[in-house]
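For this view, one protein chain was removed and the others were kept in their places.
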Amino acid sequence: MKTVAILGASGYTGRELARLLATHPSLRLAGAFSARENDVPEAPELPCDARVEALDWSRIGACDGVFLCTPHAASAELARRVLALGPKVVDLSADFRLPDAGLYERVYEHRHGAPELLREAPYGLTELAREAVRIARLVANPGCYPTATLLALKPLVAAGLVDTARSIVVDAKSGVSGAGKNPSNRTHFGASHENFLAYGVGGHRHAPEIRLHAGVTDLVFVPHLLPVFRGILATIYVKPARGIDAARMRACLAETYAGERFVQVYDRGQPELNRVQMTNQCHIAVTQQEDTVILTSAIDNLVKGASGQALQNMNLVLGLDEAAGLV
Amino acid sequence: MKTVAILGASGYTGRELARLLATHPSLRLAGAFSARENDVPEAPELPCDARVEALDWSRIGACDGVFLCTPHAASAELARRVLALGPKVVDLSADFRLPDAGLYERVYEHRHGAPELLREAPYGLTELAREAVRIARLVANPGCYPTATLLALKPLVAAGLVDTARSIVVDAKSGVSGAGKNPSNRTHFGASHENFLAYGVGGHRHAPEIRLHAGVTDLVFVPHLLPVFRGILATIYVKPARGIDAARMRACLAETYAGERFVQVYDRGQPELNRVQMTNQCHIAVTQQEDTVILTSAIDNLVKGASGQALQNMNLVLGLDEAAGLV
Amino acid sequence: MKTVAILGASGYTGRELARLLATHPSLRLAGAFSARENDVPEAPELPCDARVEALDWSRIGACDGVFLCTPHAASAELARRVLALGPKVVDLSADFRLPDAGLYERVYEHRHGAPELLREAPYGLTELAREAVRIARLVANPGCYPTATLLALKPLVAAGLVDTARSIVVDAKSGVSGAGKNPSNRTHFGASHENFLAYGVGGHRHAPEIRLHAGVTDLVFVPHLLPVFRGILATIYVKPARGIDAARMRACLAETYAGERFVQVYDRGQPELNRVQMTNQCHIAVTQQEDTVILTSAIDNLVKGASGQALQNMNLVLGLDEAAGLV
Partner (left out) sequence: MKTVAILGASGYTGRELARLLATHPSLRLAGAFSARENDVPEAPELPCDARVEALDWSRIGACDGVFLCTPHAASAELARRVLALGPKVVDLSADFRLPDAGLYERVYEHRHGAPELLREAPYGLTELAREAVRIARLVANPGCYPTATLLALKPLVAAGLVDTARSIVVDAKSGVSGAGKNPSNRTHFGASHENFLAYGVGGHRHAPEIRLHAGVTDLVFVPHLLPVFRGILATIYVKPARGIDAARMRACLAETYAGERFVQVYDRGQPELNRVQMTNQCHIAVTQQEDTVILTSAIDNLVKGASGQALQNMNLVLGLDEAAGLV
């Protein structure tokens, strides 16, 4: 039995990790901590026996692994400190997702807190980075929109099947949990229920992350807010390279993910949120309309898009079965 | 006071018309009929004093106008028969939306029931066809997705502001009422609530309607099913013509719709379904991301996307204030 | 054309009044004001041309009527001040609903701000207080739960058909709009969507209002939070007086509300929220199960339960058709 801690456990991703760890066969949650010492948060009940506690570095240091559910900017320095104590780290924030500190600072508009760690942190899109993750002591857990998008798009670009000289359009839709747990005008039931809208239309921080890791430059990304709690569906419009069609692209993805437990490439039909909610699955369909190929990719943003993939990465980092505790 | 009848009143668009007519200052609902004679439908309560009755041609003939809420294929012949009796007709089906019978027959896969009427029926996107509608005796009421899409896109194409040699992507999302009132696996609460998916990805019948009336050929259209009852949001990705940007496009739309009561072009912010639900409004925003311009357009699919626009057209056809009975 | 103002226009009831007034045939909204002078609220768009403005007493004084959408405690003194300037007042807060200042102070735990006005303010359950409202200059608009409950219960108690020596149970369920517009942990989408719970189980401020105006003492009231935006359904369990059954009670209610435009007593079937949402209607069914009679009563909490009934009362106070602007 190995032990892990959650740092920044009050939000949705921390709560989701606690839910997943409650039935994990070989990891024990040794502590769910607030991001600050001397902080006694108004304890939200976790879906397990643990409670969110004030940060206690001595107990952090005794763990095998630590999940950072802290916001970007805060995570970088916490990662450095945790690593110095010994535990491996999976960081769910954006702090290590862009390996270039200059790009990071343009996108997030503050200095990076631990640039010396950028080089060693693999981008933990597990199925496509398994070997690098396995030997890492720090993993950058991908963003939710990038996970849904890249699992479908990246292998196709890498195989040269996409005409990257023509614009790729990523029209993505996320449930409200993506907006976090803090009450706001936007997350008010009256503003989200029976509603739908686009946001960040002029530019969203996940766009550079997607472009960089997909290896493309001409890509438009527009997120939307769905009146559901969990789930992301990305609809991705690409122009195939010369001589390529949807069937060829589908075959490429089927081959890429053959034998994978958490990625399913459809022969027919379309992914739906309710087939992936509460699971670590990514479901992908590839469809042709005239000379455009449309990739549809669905995940649970809190699981494969955050805490589930983080656990998948932690399992690897700690030498466990990658799928332990995940469905 | 003029009188109108609804033919095919049992579905959502018929019910919505009954709702709107209940407070109309100068139109009286003279009858809400089933599409068949000798049919005594299991009367669903209408949101007014009327009940759905078996079809009675003598009362139809006595009306000033008739709304056809009947399915495509059925509408064409009913339109001919109603016109022969005198009343003006607004047809909410697809039967007169594609002015070319050959195209119609390829898309809908059956012979057109009244091809001789195709030429005289204007495509009733009211704000862009007002004068033709005013003098028509038969109006083809536009589809819901085409209405949301064309109100934003058509004026820009017409003004030469869009690079139509590059693909236009229309990623559209509709509430469940768009799937109609008949119970099915898809419209079951358990299949739509807390869910989201794309459908018709390989090709949808509204795509030819959009391409034809927008005057473009390279346009991809993918509809999605939202877990809300009312509303469509279309997110439209276009490449501007040389030297054109979002500001120029916004100015074009603002000018096109200056003084219009039912189309609002945003200076800032994004349309949301809950600002247009239960209204005949179309809200449009124009946003730039890198070298792509994104049009977002929201309507209530049952109002501006169906019964509201039908009433707007009927008002014109009968010489009334276009906005009567509409908000 | 008479003129009205809204004081405290930023919340849901103010916004709803603005929506209703936008199509009112004989009332003009002369101003939608914040509750404070020198306050420039972050203007939420109203569903009409008006905007929320800082309080301006000179424009208030020029109106024929004023709606107070301000919180209890604040309303009482504002009512006194408005009345002194001339306009009639409909107060949507609780300040004048309990005619006994002592009871008010026990329930609301602060001194009443204008006890001298308590006696003159009728409790504006319009159908049951029409004549008093017509001649009033200040009307206490009933609470949302009391409206749904009392329209069903009060006539039966008054007619002696209920055995008031045995407990009456009112199990009521309200949409989230009843919790107001301020973001909170409770109104967060993640806490209300796909959820349901009881609240105020030990005692809720609407219980004394219901007991007092129903004329009963042994009544239990438990409200619940529904994952819908609009609507209240109250399920009321009463024991009939000796020799009385559901049919007799139904007849009493049918007679009480014969000819009323906004109350419908069902012969069969059950009220549903979606038949009353966006209307000023109250739908009531009376059903027997063994020796208990169950009253089910449905309203839109924002319309008949607040702004709609307030407008119905204002129409009467200003000598207009009671139903003007309402459906």
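Chains: A, B and C, in written order; residue numbering restarts at 1 for each.
Note that a residue touches a chain if its C-beta (ideal position, glycine included) is under 8 Å from a C-beta of that chain, and two chains touch if they have at least 3 such contacts.
Predicted, not measured: the structure shown is a model, and the values here were computed from it.
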Field: Among the chains presented, those that the missing one touches
entry: A, B, C
- request: Check the options B:Arg28, B:Arg106 or B:Lys181 and report the residue that touches the missing chain.
  value: B:Lys181
Field: Residue among C:Arg137, C:His224, C:Arg248 or C:Arg261 touching the omitted chain
entry: C:His224
- request: From the listed residues C:Ala22, C:Ala101, C:Ala132 or C:Val169, report the one that touches the chain absent from this view.
  value: C:Val169
Residue of C:Leu78, C:Ala179, C:Ala285 or C:Leu302 in touch with the missing chain, whole complex considered: C:Ala285
- line: chain C residues touching the chain left out here are 166-167, 169, 171, 173, 191, 194-199, 201-203, 207, 218, 220-222, 224, 226-231, 233, 235, 237, 239, 270-274, 277, 285, 287-290, 292, 294, 296, 298
Statement: Had the left-out chain been drawn, it would touch chain A at residues 22-23, 45, 194, 275, 278, 327
Field: Missing-partner contacts on chain B, residue numbers
entry: 12, 176-177, 181, 183-185, 187-194, 227-229
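Please note the rule applied: only the chains that are shown with their structure count from here on.
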- prompt: Linking chains that touch, what shape results: line, ring, star, complete or other?
  reply: complete
- prompt: Just curious, how far off is chain C from chain B if you go by their C-alpha centres, in Å?
  reply: 37
Message: Where in chain B do residues touch two or more of the other chains?
response: 194
